[in-house]
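Complex shown without one protein chain; remaining protein chains in place.
Presenting subunit A:
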Amino acid sequence: MAHNVRPSGYSKFAKKQTYTRRMGTKKNRAQMLLSERGGGLSLLILVILVLPLFLANNYHYDVVVNIGINAIVVVGLNLLIGHAGQISLGHAGFFGLGAYVSAVLTARYGVHGLVALPVGALGVGILAYAIARPVLRLSGHYLAMATLGVGLIIHIVISREAWLTGGPDGMYVPPLEVMGVAVYGGPVWYWIVAGALILAVWLSLNVIDSPVGRALRGLNGSEVAAQAAGVDTTRYKVMVFVLSAVMAAVAGSLAAHFSEFVSPTKASFLQSILFVTMVVLGGMASTFGAVLGAVMLTLLPQVLADFADYEQVILGLIMMAVMIALPKGLVPTLTALVKRWVRRAGS
């Protein structure tokens, strides 16, 4: 009996392979500026320093601060979605929970805002851990369903428990106090949120370029191969889920004190979808893509406010157009273009 002794996939790869030339490991200055760690962070800081020159009124500050707050959430969510390849449809729930812990503790129990914030972060972290531990052993769809459920439950609880949260009407939040001085007003909050965003971006870039970041991308690329290399994949998925949830909670606390008001819409399913869309629009696995996604999707509704009823439709169309034209998202597509252009100019 003639056994087939060739592996089944043989013929597919039988054609002759040619090896490409060495791609060059030395980075020139232009490439350095295009790297996230080199150029990206400096550019972000530059934009943050210059931007106030263009902010004329409270409304402007309001929009920009909200962009910064959303960006913090999205930078964290990008670690989960873009790098680890996991999905969460409930991050607005964590954001909302952070906001409400700050609101309730400061307004109802007189807890200091700077204490309430870490308490919210810690609480959300523990909740996220408890959810992630059983769910993340399963595949992506289960995670999507579970996080969706968690987000909805948080939203419902916040809306229903009016005695504590003010219900659908929301509740007033006292301003943050630092060393006895109340912090309020756009310009001050601008620098607070700017600092927090720079910190979030820096931490994110650090993780990405570390054994943890490679483990996350590794398990995304091939879970079995990552495991065989010693990566406890469940542990890492849980870790990044908790990290991103905590970042969302911190952003929520900041949002609560900045607006001096919280309402359940911040914790809604739609808001969760918006966060995910910001990640995808800006570009998966790109930290500055996450920031740009937050900028675009926070700004667009403001710009489109004139169209009233059609706002959502136009927003949807713009997003579809971007995703069809630039399926990898804004930042990865654009940097690839610029890199190609630099290479051509250099040679």
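The definition used in the following text is that contacts are C-beta pairs under 8 Å (C-beta built on N, C-alpha and C of every residue); 3 or more make two chains touch, one makes a residue touch a chain; residues count from 1.
One rule holds for everything that comes next: contacts and distances are computed from a predicted model.
Per UniProt, the protein behind the absent chain is "Branched-chain amino acid transport system ATP-binding protein"; the candidates were "Branched-chain amino acid transport system ATP-binding protein", "NlpE-like protein", "Aspartate carbamoyltransferase regulatory chain" or "Electron transfer flavoprotein subunit alpha". Among A:Met179, A:Ala228 or A:Ala345, only A:Ala228 touches the chain left out of the display. The chain not shown here touches subunit A at positions 1-10, 12-14, 16-25, 203, 206-207, 209-215, 217-218, 220-222, 224-233, 239, 243, 285.
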